[in-house]
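Only one protein chain is missing from this complex, and each of the others stays in its spot.
Naming follows writing order (A and B), and every chain is counted from residue 1.
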Amino acid sequence: MINLIYLTTLLPLLGFLINGLFGRKIKNEKIVGIIGSATIGLSFLVVLGAFIQTVGLPIESRSNTVELFSWLNVGGLQIKFAYLVDQLSLTMSLIVTGVGFLIHVYSIGYMHGDKGFWRFFAYLNLFIFAMMNLVLGDNFVVLFLGWEGVGLCSYLLIGFWYDRKFEKGTTSQAAKKAFVVNRIGDFGFLLGMFLIYMTFDSLNFKEVFTRAASFPIAESTFGLIALFLFIGATGKSAQIPLFVWLPDAMAGPTPVSALIHAATMVTAGVYMVSRASIIFASAPAIMTVVAVIGLLTALMAASIGLVQNDIKKVLAYSTVSQLGYMFLAAGVGAFSASIFHLMTHAFFKALLFLGAGSVIHGMHDEQNIQKYGGLKKYMPKTYLTFFIATLAISGVPGLSGFFSKDEILWSAYANGGFVFWLIGAITAMLTAFYMFRLVSLTFYGKERFSARGGSGTDGDHHHVHPHESPALMTIPLIILAFLSVVGGYVGIPKIFSGEHGNLFEGWLEPIYAPALAKLESFGSHTHFEEILLMALSVAAALSAIYFALHVYRKNPQIAENVSNKFKGLYNLLLNKYFVDEVYEAAVVQPVQKGSEKFLWKIFDVKFIDGMVNGVASLVEKSSGVVRKIQTGVAQSYAVVMMAGIALVLLWLILSL
Amino acid sequence: MSSIPMEYYLILSAFMFCVGVAGVLIRRNAIVVFMCIELMLNSANLTLVTFSSYLGNSIGQVFVFFVMTVAAAEAAVGLAIIIAIFRNKKTVNIDEINIFKW
Partner (left out) sequence: MNIQLILFIVLASVAATSSVVMITRKNAVISAVFLVLNFFALAGLYLLLNAQFIAVVQVIVYAGAIMVLFLFVLMLLNTETEHKLFADKRAIKVFAILISAFVFVQVAYLIFHGSPSRTLTPDEAASVKAGTIQAIGQQLYTNYIIPFEVAGFLLLAATIGALVLAKKKFE
């Protein structure tokens, strides 16, 4: 099965081609949907088979390369298009194809009736193709191919409803913003790749990482490489300073937000940092940068999510915040913890987004949570699964989120110090708070959706009838809820599981062994400390949940009073710290004005056009002069001939 | 012969040749141009005869014979052409015979 791993990319590509080329003619939505989903389902089965096969292999031989063809052969650079099937890529592949399949099935129901139905599935399949190339590639170039491919698909899918308005602009503008910000990160990634090739003379993972572990290379070189790679990761995974595209990406359909901006594409940065763990481990200064940025991003995004009123925006900022946790883990050396959180987050965040999509679908495209309320009795299945996911993300013990988040907080304390743990714990409290705020405002309390200051002419036009979603949409919700509950048990920390150890960590350990060897060993901390901290963070989370329920379920007036009292802070958070405005003024406007005034009007028109026209006019003028030699009078020709004779004689004399 | 160095004759011949060239390039009357050409031919004749005399070989003078023949033929035909042109253009001024000018 391992040798058939190329099917996991080939099948989605075929799905893209079939749906893309013939989808318009296949009028039947069911067929398009089945083609789109079946390819991913089959890919999942192939990955599962490869996984089972790899588990049966001894630990030393769990890393296998499947070579497809020789891709680039330029001078000393030889890049083969090959897939690396090892523990890390299998884990990522399972997540991508598994969650991807569920979202495909969900989309059949969600996008029902849309006139671009076939286009949607074509793009989704293309995305899975690119993402699988990203996680399976055995060298940086295939990874970059997938990296760019998912960026492209993100653009296509965010701007899917190209004729719709979105906030102050259009969906196309949001898509462009995502692409451009991604590109800035990609530039950093490219620089990192160039440096890697210069330093290690190869771009193949195995070769680069073995050389990184053994060659004596300056720490500053590692630092530079790691920094550039991390810049690429901040672009793709929406960290400070390149996170501004993710909230705008909510302009796309909700399954897109679930798949791309929760479970898979945004995790590509985490995967890349994880894959290049040895490089990061060799540059401790950059590891600190990664951890600090992750932490700050987590805190900042959580604070913004506290006051947002669009259901998808809250979830978007929550995604940014949770990604910050993953980078925090990577930054303190707990690479397997970051991948563990990646997995659990994929489950519950995809579930949250799909549930939000279900709510939006049932509320006829209303997304403002201030207009929800009391939906629990209209959409029981949606409510139940959403609630489970909220418990998971808040770190309630027993569910998957608890185990993964706790692993991260513990590693932060053990390797980063008390401050890291404290800020992480505060962020966890904020997470629990805004998630339960979201649940309360949406599902509990009074119904607020009949014409409360509606945007239209009169309210009664918008008398909505919320309803539960069809089975095609609720069954994936249920499956994801199940995974959100049990998914964490593969990563039970050592203190609970005794001699089994942390299964997940042990599974991934061979990947990170070289990196962990380079890092200073984790300080010795006692089990008591670990349990104490765990109890503290659980207590914090539970208190935040209680507080949120108290305010938003029973007494919403408190929220109003607080927001009025701290009006400045409230405004700051509501406007996301004005980061977009700052970027617009400091970066976008100068670049645009500079291009317009200088590059276009002066450089292009005067200089380049001038050069081209100048050559033409030079030829014209000189030919105008030279043509006067043709006088038509034979005597002037004779003069020229005599001059020639004179020259020949001169040459003759000189050569004597 | 023995007292006059050969170079004197050759220099005189070169001088006459260059004067002829200057005349060809400067004068505008077609017939005068022809006469300058005859001057050039004569300077060549002088060179040939000089060498023939100083080498004691009569082949040079045979060559002069033929040069004169050709010069005569050329003068006759050239003047006939000038007469024909004069009939059409009523002038022998070279500057005005410029139908080749584009």
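The working rule: contacts are C-beta pairs under 8 Å (C-beta built on N, C-alpha and C of every residue); 3 or more make two chains touch, one makes a residue touch a chain.
Quantities reported herein were computed from a predicted structural model and do not represent experimental measurements.
A.B. asks: When the whole complex is taken into account, which chains on show are touched by the absent chain?
C.D. replies: A, B
A.B. asks: May I ask you to list the residues on subunit B that touch the chain which is not drawn?
C.D. replies: 1-12, 14-23, 25-29, 31-32, 34-36, 38-39, 42, 45-46, 49-50, 52-59, 61-62, 64-66, 68-77, 79-84, 86, 92-93
A.B. asks: Which residues does subunit A use to touch the chain missing from this display?
C.D. replies: Touching the chain left out of view, subunit A contributes residues 635-636, 639, 642-643, 645-646, 649-650, 652-653, 656.
Going forward, only the chains that are shown with their structure count from here on.
A.B. asks: Averaged over CA atoms, how far is the centre of subunit A from the centre of subunit B? Could you give it in whole Å?
C.D. replies: A distance of 94 Å separates the two centres.
A.B. asks: Within the complex, which stretch of subunit A touches subunit B?
C.D. replies: For subunit A paired with subunit B, touching residues are 630-635, 638-639, 642.
A.B. asks: Quick check on the complex: what are the subunit B residues that touch subunit A?
C.D. replies: 21, 24-25, 94-95, 98-102
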